[in-house]
Structure formats: structure tokens, C-alpha cells
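One protein chain is absent from this view; the other protein chains keep their places.
We call the chains A and B, going by the order they appear; numbering starts again at 1 in every chain.
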Amino acid sequence: MMTFFGFFTLTMVAVVAVATVVSSNLFVASMWFGIFSLLMASNFFILDAADVALTEAAVGAGVSTVLFMGALSLTADKESIRQGRRLLPIVVVAVVGLVLLIATLEQPRLGDPLAPVHQHVAPWYIEKTPEYINIPNIVTAILASFRGYDTMGEVLVIFTAGIGVLSVLSFKPKKRASISSEELGQAIRGLQHHAVLRVVGKLLIPVLLLFGLLVQFHGKYSPGGGFSAGALFAAAIMLYGILEGADRSAKAMPQKVMINLAALGCTIYTGVGVACMLLGHHFLDYNALWTDPQIAQYYGILMVEFGVGLTVTAVLIMIFNAIANRATY
Amino acid sequence: MNLLGLYNYWIYIFLLVVGLYAVFVKGNYVKRMIGLGIFQSAVFLLFISMDKVEGGTGPIFRGVPTEGQLFANPLPQVLILTAIVVGIAVTSLGLAIAIRIREEYGSVEEADTRRMDDQS
Partner (left out) sequence: MMTLYDQLPVLVVVLPLFLAPLVATLPSRGKLPWLVATITTALTFAISISLVTQVLETGSLTYLLGNWPIPFGIGLYIGPFSAMMALIISGASLAGLIVSASAMDNEVPAEHQSLLYSCWLLAMSGLIGIVITGDAFNVFVFMEISSLASYVMVANGPTRQGLTASFKYLVTGTMGATFYLIGVGYLYMMTGTLNMADMAVRLEDVSDTLPVIVAGGFLILGLAMKAALFPMHAWMPNAYQFAPSAVAVFFAACSTKVALYVMLRFQFQILTPNLGNHLELLNALIMTLSVIGFIAGSLIAIFSDNLKRLLGYSSVAQLGYIVLAISLGTSAGISAAIIHTFNHAIMKAALFAAVAAMVLRFGSSKIEDLAGVGKQMPLTMLGFALAGLSLIGVPLTAGFISKWYLIQAVLESGTLGILLTLLILTSSLMAVIYIWKVIEIAYFQPARQELPPGRREAPAPVLIVLWALVLANFWFGIDPELVLSLARSEAVNLMGVGK
């Protein structure tokens, strides 16, 4: 049964990817891209990667599609088909594909428990997590503690993107805004006539927020963690912005506050590490924080994941508000 | 290698090729971001394919771990969680720049912007 699902989702992913690239209407292409992300998430789930599936669904299918739609409404509907020289790219790309195909001949078998990937480092994590960290979700243990330095880097990446978008979009557009923000709000609240959308949408927002909270704090026991939680919170606010007008979501979550929250999240993460250093231990060595190492790790991971969730939420909301309110700048 | 495993790798290679093609050939800046996204997702599939263990379950302890219980490899998942966030970061920045380009140049097609740049 799983084999059938495996074949099916893999084939669908390939078909949808081709549809995405071929569509010249860009709104259609971004919808296909959203479906593509959702199918990738299903693939990840079939491959036993539940955390990744959750994050890919929230980020790729959810947030990413909204951002594309927002960007498209400010750029162009359709791409122009130009008669360019296609031969060189096709050759280059075909060579790359061929090289990778040849490499599959000597690769270890998919799922083989004796493959090099599953020796050495992975069994150590599986064995030592109960001993050192004692939380059930091994992925969170690695993410937030064993390889916490990488995750810190990642929080800073998303922070950089946030201030980058803010920096790029804080320049006044050349043309004066043709509509005021109240008018834009009115135009969007034309959704008033779509009663089903508004009612159901409004019901979903608190559910999304609650689920986000669950994923954030239960991430040690079930798939989840800071990133997926942040994406879910942001998705709830984006839904509010889509239904009620981006001007209202920008008033509810002002940019100034969002920058400070994002910076606070980063500072919490690096601050935990610095606190460990001040207590005489290595950077990000949570054992410094408490006498009992297991409790210390627990609290360290809790604080660090909180920082992650805060930054991801703030940055995604900031990006959404910046793009969605561009027409009225 | 069994057929599903091979098929998995073939599809990842196909997606990589499709994404790369879109980035090289398409002139519209937003379409190129979509192509970049497909390209990056293909790489995620490569990593996650590596984590599967036959007869294993997701790497979460449920109750007391039994002897000889097989788990999927947690490490590629951690790496890809990071990579997904990097991907959305790049995508959002690219889209913001594309929006500004549209405002400054009046078009998001590379052919048009290149023409305008060469003239100035």
C-alpha cells in the first residue's frame, strides 16, 4: 500500500513541477507551486520525516504561496514568451542530469540499514538522546542542542531576510500611490459578499493560533518546533490580512514592533549561548544553566526554541505586511 | 536497488533538471524564483531519501524504547529543516527585489531590464 502511495506521489510531484514551469500565467504557476510543495510534504511524510513534512507544508505550501501571490499582484500577470536560444541551457542541464543518473549506479540502496549514513553518527544520536537530553523527539534534540549552532545560524538567516525585505521595500515607489490605504481596505473588504470565506476564515484563525502554540511547545514530544510554529502563527495573521485587508493586519502588527520582536528572538538565542559562556562553559552548552544536566538541557531547548518561534513569526509577518501594503506606500 | 528507491532518485534528478532549466531559460524574474524553489526542493528530496530505514519509524521515542527498534535517521531531517528556512528567506528577498525592479524599470522581464541598462 505504501509502495503504491510512494509511486503515486513521486509521479505527481514530477508532473506538477512540469506544469509549474510550463504555465505562462504566473498566478496559475504559483498555485501549481503550492500544490508542488504540498506533494513534496507528503513525500517527506512517506519517507518517515514528519517534522520536515510539517514545516514544508506550512512554509512551502502556505506562506510561500501567499508571498508569491502578493508579489505577482505588484508585478506582472503573465510572462512573455521570448524566442531565445534554448540549446545551451538544455545541453548543460541534460549533462548535469546525466552525471547524477550515473552516480546512482554506485549509491547505497534506499532504506538499506547498513548504508554508511546510518552508521557512526546516527546511532549515537538515537542512543544518547535519552541519556543526555531525555526528550522523545530526537530531531528536536539534534536541532536545538547537539547542532544548536547551525540552528542559531538559521535564525539569523531568516532575520537577515526580514530586514532585507524591509530595507528593499522601504524606498518610496516612483509613481505616487494611486489609491489610499482606506480605499485599498474597502476594495479588499469587498470580500464581504463572500460570506462563506469570511466566516470559515475567521473560524480558522484561532484554531491556527492554538495549533501553532501546540506545535511550539509540544515540539519536544511530537513533530514540531520553533520553525513550523512560527510559520503557523504567521499564516494565521496572513489569513486575517487576506480576509480583512492588509491595512488592518499592518495596524494590528506594526512593522516597528515586528522588527524589535525579531531582534529579540535572535538575541534570546544568542543570549542563551552567551549566558552559558559567562557561566564558564562552552558557547551553547546548556549544562551550565542548571545542576541537573537533563533539566538544564530541557530548559535550554525550551528557551532557544522560543527564540526561534518568535523570530520566524515576526519576520514572516513583517515580510507579508511589507509586500501586501506596497500598493499604498 | 529496489524499484521504488531507484524511482525516488530518478524523480529527484528530474526535478533538479526542471528547476535548473527554468532558472536558466525563463526571462521573467518571478518565474525564475519559482524555478529556484523547485531546484532547492529537489535537493531536499535527495537528503530526505537518505534518512529512510527499512522497517524503521519516525525518529521519535514512543514509550520505552524496545531493543532492536529501528528508527529513521534523524540527521538529514535536521539539515533540511534548516535548508527549508534558508529557501524561504532567499525566495522572499528575491521577490522583494523583483517588486522594486518592476517599480523602477516598469517590467520584470530580463530582456527589458537588460535593454534599459545597456542604454544608460
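As a working rule, contacts are C-beta pairs under 8 Å (C-beta built on N, C-alpha and C of every residue); 3 or more make two chains touch, one makes a residue touch a chain.
This is a predicted model, so every value here is computed, not measured.
When the missing chain is restored to the complex, the residue among A:Q107, A:N134 or A:Q294 that touches it is A:Q107.
The chain that is not drawn here is touched, among residues A:S73, A:T270 or A:Q294, by A:T270. Only one residue in the set A:E56, A:E79, A:D247 or A:D285 touches the chain that does not appear here, and it is A:D285. For chain B, the residues in touch with the chain missing from this view are 20, 23, 29, 32, 36, 39-40, 43, 46-47, 50, 75-76, 79, 82-83, 86, 89-90, 93-94, 97-98, 100-101, 104-105, 113-114, 117, 120. On the side of chain A, touch with the chain left out of the figure occurs at residues 99-100, 102-103, 105-108, 115-122, 124-125, 128, 145-150, 152-154, 156-157, 159-161, 163-164, 166-168, 170-171, 259-260, 262-264, 266-267, 270-271, 273-274, 277, 280-287.
The rule is short, and it goes like this: only the chains that are shown with their structure count from here on.
Averaged C-alpha coordinates give centres for chain A and chain B that are 12 Å from one another. Interface of chain B with chain A (complex): residues 1-2, 4-11, 13-22, 24-31, 33-35, 37-38, 41, 44-45, 48-62, 65, 70-82, 84-93, 95-100, 102-104, 107-109, 111. Contact residues on chain A toward chain B in their complex (touch as defined above): 3, 6-7, 10-11, 13-14, 17-18, 20-21, 26, 29-30, 33, 36-37, 40, 43-44, 47-52, 55-56, 59-60, 63-64, 67-68, 70-72, 74-76, 79-80, 82, 84, 86, 89-90, 92-94, 96-97, 100-101, 104, 107, 109-113, 115, 117-118, 121-122, 125-126, 129-130, 136-139, 142-143, 147, 150-151, 153-154, 157-158, 160-161, 164-165, 168-169, 171, 173-175, 221-223, 225, 227, 312, 319, 322-323, 326.
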